[in-house]
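Only one protein chain is missing from this complex, and each of the others stays in its spot.
A and B label the chains in the order they appear, each numbered from 1.
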Amino acid sequence: MYVAVKGGEKAIDNAHALMRTQRRGDTAIAELSVDQIRQQLPLAVDRVMNEGSVYDPELAALALKQASGDAVEAIFLLRAYRTTLPRFGYSEPLDTEQMQIERRISGTFKDLPGGQILGSTYDYTHRLLDFSLLAAGEAEVAPEEANALSEALAAGNSCPRVLELLNREGLIEQSRESGQDDQVPRDLTREPVNYPAERAVRLQNLIRGDEGFLLSLSYASMRGYGDSHPFSGEMRTGRVSVELVPEELGFPIEVGEVLLTESEMVNQFHGSKDLPPQFTRGYGIAFGRAERKAMSVALVERALRAEELGEEVLYPTQDQEFVLSHTDCVSANGFVSHLKLPHYVDFQSELEMIRRLRKEQGARTESTTQKEADA
Amino acid sequence: MAVSSHELIAGFADPVQASQQVFRAALKVMSEPGTRVEVDYVEQAPKGLDLSTWQLALSLLDPDTRVWLSPTLASSDAVISNLRFHCQCPLVEFPKDADFAIALNTELPQLAELNWGSAEYPDRSTTLVVQVPALSAEPFWTLSGPGIEHTRSLRIAGLPDAFRAELIKSRQRFPLGIDTFWCCDNRLTALPRTTKIEPRTTAIEPLNTEQEAC
């Protein structure tokens, strides 16, 4: 009804009040604290930090609480907050070789320097609902030896990356031309993406990208819609220190540490006239314990290198513009959900057009029928 | 050249509102080419800069804009120190590397030396800001094009003939082109690349431009 679209002001206030009530649920049940979310739903927190592009578990947990657990809404909240933060500086490149490792898995070598470290994982759990969690029982305590091991690891020395081992033999491509400096990457939150986008921009885009979308794209690329035949060279999770060079000091100081998951994929590449056959790389990294995300990024990242590696671009997974324009869950959600906004005017325009066309067609058919009858 | 603290002067008293007002003035003259506006949000400018040039700089320049200065300005401690301190804009040696080029009317670069952008990205061109001895609505140039209902008159004093000819001719390369702001004391006007310029008269302009008020 026409009247229903009026009084928008009041309707919005009421809708928001209803939403807050619904979010709180039954008030007889204790309210969830931000600390509880941070401690007990850490994987959800990690996803929000990744796609929200802010390393702050507390704010990510707050966003999850405010969003009733909707990851996309929580990511949006964190992004909108992020925009308003001033830039104090840019960190030095992180050195993941110096990671304090809590988990490290290689799919390419049975054993290797630093060893395989299973750490904490869902991988080998049988997915049977644990009904003991229904009852509020005491938390299970990890055995002494597991704790002791993980502490020892965390205090351990640097651990070379698997791909570096291959690199020493020259079996894998250089991640950059020798003698070439690291290029200062563009910041895609400050500058629009231009196509073709350089690798650093592509990686930024993917790391902020929707986990589900990237997972599906990497799945597609492995199923033949893309030339991805990878091995998981290494996947490692742990803490890495973040360093900054303050203008007035001129040397790096540690400003904190972040928990990261890094994935390096090894892909076959047949070489060319100028290059002997060697493996190629796909790289992914993510905040927190986010293996699915880091691996998906590495797979899609590799698929998107098709053009620079001289491979034929045949599938959407290899198409920069297709992939990079559609990774962002905040944009995707906004555009899909904008269909909920009124489109009365556009629809009215289409109605008018279709009625007119039908009327004209009707007139044409009638006159044809008349002519036939006359004949 | 480092920042000389004794040369520093105050910027906008209320940077948020003054930047916005000066931007609106710039938007007005860029969208209605040849109209002249006055901007009065500072009491003084660094020695060598007009009030309007200084306000335009405070409003539009920052660490993301590369700036080229014509030789006199580039050698002025006051100009450089204040731009560095208030705008933090990087200064570049060659006009073609500049997002903004600020020049005295007597030290104009050739238009060809500026960045014209590309056919795909014509927006990536240098914006030229020129300080001139006088701006008026005298019928000297007749302007037409977007932003002008019929025609508009404008006289910009103190431009070398060769530069004027070059500016008029540059319209042929649209959508490539150089957008210009013209500053005189606290006054501002603009000629974007779309504005067609017809010299109303072939008479040579008065030589004695320095004594004219703007």
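What we mean here is this: contacts are C-beta pairs under 8 Å (C-beta built on N, C-alpha and C of every residue); 3 or more make two chains touch, one makes a residue touch a chain.
Just so we're on the same page, contacts and distances are computed from a predicted model.
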Exercise. What does the UniProt entry say the missing chain is called, choosing from "Cytochrome bc1 complex cytochrome b subunit", "NADH-quinone oxidoreductase subunit M", "Alpha-D-ribose 1-methylphosphonate 5-phosphate C-P lyase" or "ABC transporter ATP-binding protein"?
Worked result: "Alpha-D-ribose 1-methylphosphonate 5-phosphate C-P lyase"
Problem set entry | Omitted-chain contact residue, chosen from B:Ser4, B:Thr65 or B:Ser153 | B:Thr65
Exercise. Among the options B:Leu27, B:Ala112, B:Ala137 or B:Ala165, which residue touches the chain absent from this view?
Worked result: B:Leu27
For this session: Just the residue numbers, please: which parts of subunit A touch the chain that's not shown?
Result: 1-3, 5-12, 76, 79-80, 82-84, 86, 189-192, 194-196, 321-322, 325, 328, 330-331, 333-338, 341-346, 348-353, 356-357, 360
Exercise. Can you list where subunit B touches the absent chain?
Worked result: 15-17, 19-21, 23-24, 26-28, 30-32, 59-65, 99, 118-123, 125, 127, 145-149, 174-175, 177, 179, 192-194
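By definition in this document, only the chains that are shown with their structure count from here on.
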Exercise. Approximately how many whole Å separate the CA-defined centres of subunit A and subunit B?
Worked result: 45
